[in-house]
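Report on the following structure.
One protein chain omitted, others in place.
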Amino acid sequence: MRPIRWLRKNLVVVFGVLTLVYLIVPNLVVLLFSFNKPNGRYNYTWTRFSTDAWQHPCGVAGMCDSLTLSLKLAVYATIGATVLGTMTAFALARYRFRGRATTNMLIFLPMAMPEVVMGASLGTLFLNMRIQFGFWTILIAHIMFCLSFVVVAVKARVMSMDPRLEQAAQDLYASPTQTFLRVTLPLAAPGIAAGALLSFALSFDDYIITSFNAGNTVTFPMFVWGSAQRGTPVQVNVIGTAMFVIAVLLVLAGQLLGSSRRKVR
Amino acid sequence: MSAATAPVAGPAPLPDPAAPAPLPAALKKAARRRRAVPYLLLLAGVAWLLVFFVAPMVYQASTSVQTGSLDEGFKVTWHFSTYWDAFDAYWPQFVKSLVYSGIATVLCLGIGYPLAYTIAFRAGRWRNLVLILVIAPFFTSFLIRTLAWETILADESPLVHFLNTIHLLDVTSALGITEGDRVMATPLAVVCGLTYNFLPFMILPLYTSLERVDGRLHEAAGDLYATPFTTFRKVTFPLSMPGVVAGTLLTFIPASGDYINAELLGSTNQKMIGSVIQSQFLRVLDYPTAAALSFILMAVILAIVMVYVRRAGTEELV
């Protein structure tokens, strides 16, 4: 009887763990097959263990160029979207003004729009304006769709901030600029960081919108897409695994840093 | 000197609010400047969205009623029948998009809820680690993960072999969601990929709203004769509704326009509307049809979103 009772009590946890496994398994497969040495071009079946791909991660023509391009795009798009989005979020969270509801709607719409619609529309515009597709058109598109996510993240944080903290700073002789730099910005930082992180991930990972605005420029997701048609090189798995590991380590490091700082002080 | 020690209050000589004492000009100037601040802050962001989001939409609207060809150029001819022709030609793909993404959304809710609940109430000191594991797949490329499913569901994979051994695929094939002894290139594979890819978009909002639910409410409900299941149905679930709505939208909207899963995991029979728009735009170069299809998709999505937003309120989502 005991195992049954235990199961009944922890059923939800069991399902939760299964879902977690479902989420993680593809990453494990990516990891596993990054050590594969496939016979043909298709890296679908396990053949034998090899670290070739890890030793020569840039051994595939064009892959590392596309990776560099994607990283560069992601950094620029993150900076652009974070700056614009943070300003917009402050205006929406801190002020009552005419057009606030409309602006909220404008911010909401890109998130409620399938990517394929946004990508095709922007692509049509560039095409008809005879603007050369390439790095800049991709960047414009990325900032456009990252912006709303930054606004949402920062706005939530700013709205939960106690306005009295800024008043206290003003009361303690901080000019508006000093108040912003010394109090507002440090307090809003977690929201801004979350928005920036999300922007980076979204920009780096985007395929659909990029494909409409890239012309002949090849970003990393576009490289993967192209290679999927004719057999994905093992190196793609290497990059995927490395990104996963780096991301997890960064987040863990951030967590540890945060908790150790809390303990010391 | 009575003033030094006996402070006295009283009404001002003219308590009529219609004739207040004049304010210093500096104060008025400061107030005017403060009113301008939000607009200055908004300027860049809103301008960006107006130029690169709204303007393209308007332009797209005009494109959808143009005729012509790439060589001769396109002209606005109010050719509304493009809409009808496009819908007539591609309605199966529309239906498939909505059905696949709808099923994927329901599946996401069903399997995402237990995990969100576990993180919120049962994970204890593991909470942060589990959250990281939910978010981390985001950082591996969407495409690479979808390709991993291609490996998992490949004909010669151990999983498919197992499913064949227990004859489960016979059942699913009879139901029409798989074909023969294959999983790849079937509706099941596409829905499975969609569910997987958009699951974090469901879990995170669910978790956010569940986290706000006071754990003591469970005890209170139990104290008031509710069984665990009733507690969930009458207390926890209603309180997590904002997360359910947000998660559903964040899953359904991108899933309905997605074509990566359909292209990589499905066959031509599982093509979704995103594929059609993409190929009309990038390969066939029939911009009016691509535009019309985009608008039809957008209209359908917006209609669905509006119904939801009316129930939940935008403030919660934005």
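Residue numbering begins at 1 within each chain, and the chains themselves are lettered A and B in the order written.
Everything that follows uses one rule, which is that a contact is a pair of C-beta atoms (placed from the backbone, for glycine too) under 8 Å apart; a residue touches a chain by one contact, two chains touch by 3 or more.
Here, contacts and distances are computed from a predicted model.
*Asks:* Out of "Acyl carrier protein", "Spermidine/putrescine transport system ATP-binding protein", "Carbohydrate ABC transporter membrane protein 1, CUT1 family" or "Alpha-ketoacid dehydrogenase subunit beta", flag the one the UniProt entry gives for the chain missing from this complex.
*Replies:* Answer from the record: the omitted chain is "Spermidine/putrescine transport system ATP-binding protein".
*Asks:* For the full complex, can you list every visible chain touched by the one that's not shown?
*Replies:* Result: the unshown chain touches A, B.
*Asks:* Consider the whole complex, including the chain that is not shown, and state which of A:Thr68, A:Thr102 or A:Ser175 touches that chain.
*Replies:* A:Ser175
*Asks:* Since one chain has been left out of the picture, which residues of chain A touch it in the full complex?
*Replies:* Missing-chain contacts on chain A: residues 162, 164-165, 167-176, 178-179, 182-183, 186-187, 262, 265.
*Asks:* For chain B, enumerate the residues touching the unshown chain of the complex.
*Replies:* So the residues of chain B touching the unseen chain are 1-15, 17, 20-24, 26-27, 30-31.
The rule is simple: only the chains that are shown with their structure count from here on.
*Asks:* When the C-alpha atoms of chain A and chain B are each averaged to a single point, how far apart are the two points in Å?
*Replies:* 15
*Asks:* Give every residue of chain B touching chain A within the complex, in rising order.
*Replies:* 35, 37-39, 41-42, 44-46, 48-50, 52-57, 59-60, 63, 111-112, 114-115, 117-119, 122, 128, 130, 132-145, 147-152, 154, 156-157, 196, 199-200, 203, 249-250, 253-254, 256-260, 264, 273-274, 277-278, 281-282, 287, 290-291, 294-295, 297-298, 301-302, 305, 314-315, 317-318
*Asks:* In the complex of these two chains, what residues of chain A are touching chain B?
*Replies:* Touch list, chain A to chain B: 10, 12-13, 15-20, 22-27, 29-30, 33, 43-45, 83-85, 87-88, 90-92, 94-95, 97, 100, 103-118, 120-125, 127-128, 140-141, 143-144, 147-148, 151-152, 155, 201, 204-205, 207-208, 211-212, 220-221, 224-225, 228, 232, 236-237, 239-241, 243-244, 246-248, 251-252, 255.
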